[in-house]
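Have a look at this one.
Here the complex is missing one protein chain, while the rest keep their positions.
Presenting chain A:
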Amino acid sequence: MKKSRMPQYKGIQALYVTLSCISLLQSICILFQATLLAHIISDLFHGTPVEDLYLDLACFLLAFLSRGVLTWVRQKVSYRFAEKTGAETRRRLLDKLFELGPSFARSEGTGKLVTLALEGIAQLRIFLELYPPRMVSTAVLPLVIAGYVFFQDAISGVILVVTVPIIIIFMILLGLAAQKQMDKQWHSYRILSNHFVDTLRGLETLKFLGHSRRHQVSIARVSDQYRSATVRTLRVAFLSSFALDFFTSLSVACVAVGLGLRLVEGSMALAPALTVLILAPEYFLPVREVGSDYHATLNGRTAADNIQAILNYDTVQAAAELDRSSSWGPDSSLSLHGVDVRHQQEAAYSLHNVSFEIKGTMKVGIVGESGAGKSTLIDVLGGFLHPSNGRIHWNEPELQSLVMEQWHKQTTYIPQHPYIFNDTLAENIRFYVPDASMDAVTRAAAAAGLAELAASLPHQYEETIGNGGRTLSGGQEQRVALARAFLSDRPVVLLDEPTAHLDIETEYELKQTMLRLFEDKLVFLATHRLHWMLHMDQIIVLDQGRVAEIGTHESLIRQKGVYYELIRSQKEGIR
């Protein structure tokens, strides 16, 4: 089994020390409990009246309950540790996600990250709650019990001690056999187990093709194949817990029979024999518990590794904040010198040696084939991404990147699908300016062309929208983003393919609103939709991560370079 080293969690050493103490105390309780019980039974056997044994009974009960209380303490200690460590890890993970920014979230997949932060952390917690105490018990209890049994009856001690390696060997062998069988049919197994959900997701397509009814038969058939494949695997997989059951109970039986024979011979008294018999199952208990929690801890381990992998990603420290509070104006300038972006070492450059300078308020178009680096450039300009190399100047000071609050406060960002938060329409519009008055919100909404929509909603501006509320159309989503921009009135606007997915009429109307927003602002607009370029003061043409050309629409057409080709290839259209 592959085992990665467990990350060093804060306070884990202290936890191990505490758990060891608890385990030691527990083993003492177990010994007392067994010895006392054995003596009571033996005394009763030899005819002592019960009334004389009340004190012993009380002591037995005390030992028995102390053991329970110690379990209670142990569970509480490990639970608190798991809870604390889980919360800390989650906080670090969230911080890291924000540091790594949107390009990381895109490449890893939102669903995966969210699942990791919620279920992954939950699994990690279960792991931390179960694993350390189990390990400690397995190390301490059998050792103490075996030692005591040796002291009482050496032969039984030997039987117990010898059983453990046998169990381990068999479990490893059977585990390997099960793994081998899994590997052998893993491929078909995966298909079978995914078949149902695959079919459900493709239900619409099946319906279109006219196969959806017939497919019912194949669901039954595949489910049945899945069942026999699973049962085949389980036949082997359950053998390892069978081995555990088999050898432990056989071992107990051997101990019992051996004790019986020695009692007949008269080489042993009843009380120690009973003690050993009572202790035998206790000896195996920790190993059995490890077995039953195996899967829970396995998931936790995987989650811990995945989380650690994200925490280990390098992030550049946020750029130093500028000392004076500067705001973008007509005299400001922004320049990039030799900016490179690669998402991983050795990977291809997403942006390579990008240099240009922008002054004052103007509209800058960014065009290029898909994969040319348009979105990456917007990410760099928006301060969402640290370039791997190169310098950036905002006015005078030299910066490593624009990832800093001061720059963020200058910008509005409008992507293809602006994210609508699960909140009211007003709160969504207010997002950049949480304390804006209702008056300002309605004005911004009117400017963005949202007034009509708002009036048609049952709760008007208080209507909940977004995931879980009322869904908006693509055009309405863009208008919410525009209203945010109008309300915050920030001097820099970044747009990443804002209209490509909209129908032509909506695009036409939105364009008029957007052009109004662009007035007296610095605008970066990355798009495939070349009609926008007629309104741009400057066009940056990207080709495979490099800046191919910069210029106005007219000058670039005259140049007959990459931009010219781009237009020509789109003009050819559909043949």
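By definition in this document, a residue touches a chain if its C-beta (ideal position, glycine included) is under 8 Å from a C-beta of that chain, and two chains touch if they have at least 3 such contacts; residues count from 1.
By definition in this document, contacts and distances are computed from a predicted model.
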{"item": "Undepicted complex member, UniProt protein name, chosen from \"Iron complex transport system permease protein\", \"Thiazole synthase\", \"Thiol reductant ABC exporter subunit CydC\" or \"ABC transporter ATP-binding protein\"", "value": "\"Thiol reductant ABC exporter subunit CydC\""}
{"item": "Touch criterion as defined above, residue of A:137, A:412, A:442 or A:513 at the omitted chain", "value": "A:412"}
{"item": "From A:151, A:208 or A:313, residue that would touch the chain that is not displayed", "value": "A:208"}
{"item": "Of A:382, A:449 or A:545, the one touching the omitted chain in the full complex", "value": "A:382"}
